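This is the structure I have questions about; it appears just below.
Removed from the display is one protein chain of the complex; every other protein chain stays in position.
On to chain A.
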Amino acid sequence: MLFCYSFAIKVKKNIKMAASIKKSTFILEKITLDDTQKDLRRIQEQNFTQTLSLVLPGENVVPNFVLESLTNQFTYKLHMIPLFCLIEMPFVQAFVKKGAINLMSINRKLDTDDSVVITPNGVLLLSLTKDTFQQLGLEAVKQTPMQRKQDIYVVKINLLHKSFRPGKKGYNRTLWCLKDRLDLVMDCLVSWEPHDEKLCSSSVGVYFVDKCDKVERFDLKQTTHQYTSLQCPKVDSNHPTGSEIGCNFRDFFEWLGAIACNIPTNESVDPYISTWACPEPNTNIPRCCLFQATGMITAQAIVRLWKALRHHTAQTHNYPVCLTLHGFPDSIMKNKHEFNNFYIAGDNLYTFVLLPENCCWLYKASVSVMSQLPTIVVALHRPGLM
């Protein structure tokens, strides 16, 4: 009897879990790379990127410009930093008001723990569980339906607000709450893009040396994988839903996943094990390079990479070049405007596929955010769009 009961609970829980994945958002946008810089705006919106993966067909090794665009950036891991240090005026004046700061807590689970981020536009966000929120005594913003379900409260503090300074009520109360009422400490990653070329981005690491237990460099982990004789699906940029000369956009996205997971595309696999095959129509490419960098990658570094990549592919451009940005699944913000949520997955992917004729496919794949649904429905029904 007990077994049946626990089984029922497990099945019910699983049904709920899978439902949340099945409602994932999947959007393909075809954009033209022109002066509107829509692609750059999209990249700049993506503040917290954990992994960057680049598929370069026709390349044997990773080109130098890829590595160079990621070298100028220093990321530091701050061990047990008290959160009140993040609202102190010297920090705000030096790093939040000037340049672009990215800070987020790590080893913290968004759905069960408290976490913190500071976005480059100077907003500090705290994602708190119900217990911490009630003890802390700071006002939260309106919850999304998912946050209400999970009992998560988000406190938003605009560090750049003109009245957010010592001596003002709001500032004093925030400082008191974070310092005296509840001494919250977390491990954080921080990187800072200076506003002036003369300054070094390592200044932020030096600043925190006395403030927390330990500050250490957090380097990007880079991996490269070379493929030879790889089957690559053909893409018809004008017909994403599939045509005689190009495969379906969803199949292409699955192929990208297969490449990233190192799943063989041209070996014949026993159909008992797997029925997956490279989408049709396809072509054989003699060599292909997969590059992955994991750490905290700032939007500025990705913009540098993207510009260099476009310049590089302008000359040799026979196969689609793909850049994927994996957002931190435990980051409070998905991008500049949307809250992230983690139930069983916190997927937040952006993929840019560079195609001939100055065309680009932009995939957006993420776990669903309920408040986003109406926008998507409107987009679907816009006349003349499909």
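Operating definition for what follows: contacts are C-beta pairs under 8 Å (C-beta built on N, C-alpha and C of every residue); 3 or more make two chains touch, one makes a residue touch a chain; residues count from 1.
Please note the rule applied: contacts and distances are computed from a predicted model.
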Per UniProt record, name of the chain withheld from view ["TBC1 domain family member 15", "EKC/KEOPS complex subunit BUD32", "Ribonuclease P protein subunit p14-like" or "Cytoplasmic tRNA 2-thiolation protein 1"]: "Ribonuclease P protein subunit p14-like"
Selected residue (touches chain absent from view) among A:P57, A:G99, A:P120 or A:P240: A:P240
Residue of A:I31, A:A94, A:V185 or A:V303 in touch with the missing chain, whole complex considered: A:I31
Chain A residues that touch the omitted chain in the full complex: 7, 10-11, 14-15, 17-19, 21-32, 50-51, 53, 106-107, 109, 238, 240-241, 249-250, 253-254, 256-258, 260-263, 270, 272-276, 292, 294-295, 324, 326, 329-330, 344-347, 349, 351, 365, 376, 379-380, 382, 384-386
